[in-house]
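For this view, one protein chain was removed and the others were kept in their places.
A and B label the chains in the order they appear, each numbered from 1.
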Amino acid sequence: MTDYDNLGLKELVAKLEDSVLVVTLSSSEKPNLFHLALSEEIVRVFEMADLDDSVRAVVMTADPTSKAFCPGLSLTKGFPAGGLSGTPETNPYILAEPGGRVSKAIINCRKITIVAINGHLGGVGSTAMQLPFDIRFAWAGAKILFSFVRLGVNPEGLMTHFLPRLIGLSRANAIFLSGASPLYPTSPLLDGLYYQVFEKREDVFPAALAFAKELASSTSQTAVAMTKSLLWHSPIKGIEDVAAMESRTMSMLVQAPDSKEGARAFAERRAPRFEDKVSQIDTDWYPWWTKSKM
Amino acid sequence: MTDYDNLGLKELVAKLEDSVLVVTLSSSEKPNLFHLALSEEIVRVFEMADLDDSVRAVVMTADPTSKAFCPGLSLTKGFPAGGLSGTPETNPYILAEPGGRVSKAIINCRKITIVAINGHLGGVGSTAMQLPFDIRFAWAGAKILFSFVRLGVNPEGLMTHFLPRLIGLSRANAIFLSGASPLYPTSPLLDGLYYQVFEKREDVFPAALAFAKELASSTSQTAVAMTKSLLWHSPIKGIEDVAAMESRTMSMLVQAPDSKEGARAFAERRAPRFEDKVSQIDTDWYPWWTKSKM
Partner (left out) sequence: MTDYDNLGLKELVAKLEDSVLVVTLSSSEKPNLFHLALSEEIVRVFEMADLDDSVRAVVMTADPTSKAFCPGLSLTKGFPAGGLSGTPETNPYILAEPGGRVSKAIINCRKITIVAINGHLGGVGSTAMQLPFDIRFAWAGAKILFSFVRLGVNPEGLMTHFLPRLIGLSRANAIFLSGASPLYPTSPLLDGLYYQVFEKREDVFPAALAFAKELASSTSQTAVAMTKSLLWHSPIKGIEDVAAMESRTMSMLVQAPDSKEGARAFAERRAPRFEDKVSQIDTDWYPWWTKSKM
């Protein structure tokens, strides 16, 4: 079990509470601006949460004293030439932009990930900081800006690929190619993106945390891991591959203790006590997708 | 023309009526529980419907005396180790779970498939028994449970792949990773999934049947087959492949009698009389996807 208090984190606070890792953004660049150090700490805690068996869900929110949840990069000095990671000369990983790395870390975290959006969003804040999560809770007053093409850049954080899949290519095209006015969680253009929307800013995080705790207490960690992997990394060559992969994961899960406990608890009308751990998954076919080092 | 009365079916009733095959679930395990024999009979009738030129549409519903449409597996003895199909030792097709086989049979049936949901759904009943259909009619009071991760298993029936495509990855993630309370056909989380929803349970099937009969009387069997194949098995390498495949199917169809009859009937403002049959399709490029024996 990781000691989240002693990681030396400077851009966010991570605390484990009833199997839920709470990540509170508190960027050293106000108000919660995205920058390289912040992105590296986010990647680090989500990679830890992925591997730490004591974590069953992650809730990310912003320090409630911050005006914004994450308005993107500071643009006062312009976009960093060569990207946030450095220049082509100094950084061989130039092609791995921080927004994409953050999204990958959140998507590849095999625990349930929930974002509690209690402030405004812009730029990479509107993509990598909210869209890779499994479930989104949001404040109705949150302004959401997708201004990429108005700033001379393209959207990133894997979201030119995933926003069309999250809510459809029709809405995604309109969102990424227009962007004059801010959107809100209840905007028709974002229909389907938010699980629950709250009138009061201060209600978002407590609701998300309670939701996460209920899930942490009643879901199987290994079943969640396999379900998330199938959803975000669906084998795409055709129906036969999907059938084979779902059957493999199901075959593994029905032979493990959690599914037996799940069935027993269901029959006995009581809450289940799941004990299988992601670290115990040991097969030669998982993961079935390629991970890069970037 | 298949004699559906003499197939020796024990888990469902199949009857052909005005080119519509009506499949009524009447599982030997009450109330309409999913089990291996039921799944095999469903696969069998949909494979027959695919090949039987006298079938133009299929409507599946549940015996109206059953409390549930399909609540999934019986869990009183737990999930069957090694999956429903048997154990790894005794069954070489261990990787072809019944839910996936049912979904494949329905998706690969080249006739219009309609489900008339007149009762509650759970587990594989919520996936393989409703989602692979082309069109869903449902009772507003139907409880729909997606409890997979709360039981220690992953969703199946190809639906970790197709639910994100049916209604978007954002809603699919929330549906498959939460699941505390039942959903209903009018739940916002399921928006876009149901073609028509009825207040009265007994109104669902008659409406679905009338809809199916209208389609059976006015659609071309070969045009439906090609359209379904393109929708469910879209060539995914890129736009050029899609253009080539749509043009191939179109080229075949415009040279066949049905499109000539369709155009004539349209010009003469009368109902068409389509006579082309799926069994007559004879080209070396169809189907363009790989079918396994599993």
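We take it that a residue touches a chain if its C-beta (ideal position, glycine included) is under 8 Å from a C-beta of that chain, and two chains touch if they have at least 3 such contacts.
Predicted model only: the values in this text are computed from it and were never measured.
Screening A:38, A:107 or A:135 against the full complex identifies A:107 as the residue touching the chain left out.
Only one residue in the set B:30, B:260 or B:291 touches the chain that does not appear here, and it is B:260.
Residue positions on subunit A in contact with the hidden chain: 75-83, 88, 94-97, 99-101, 103-104, 107, 147-158, 160-162, 164, 167-174, 176-178, 180, 189, 191, 232-233, 236, 289-292, 294, in rising order. Touch with the hidden chain on the side of subunit B covers residues 112, 134-136, 162, 165-168, 191-193, 195, 211, 214-215, 218-220, 222-224, 226-228, 230-232, 234-240, 242-244, 246-251, 253-256, 258-264, 266-267, 272, 274, 276.
As a convention for this text, only the chains that are shown with their structure count from here on.
The centroid of the Cα atoms in subunit A and the matching centroid in subunit B are 33 Å apart.
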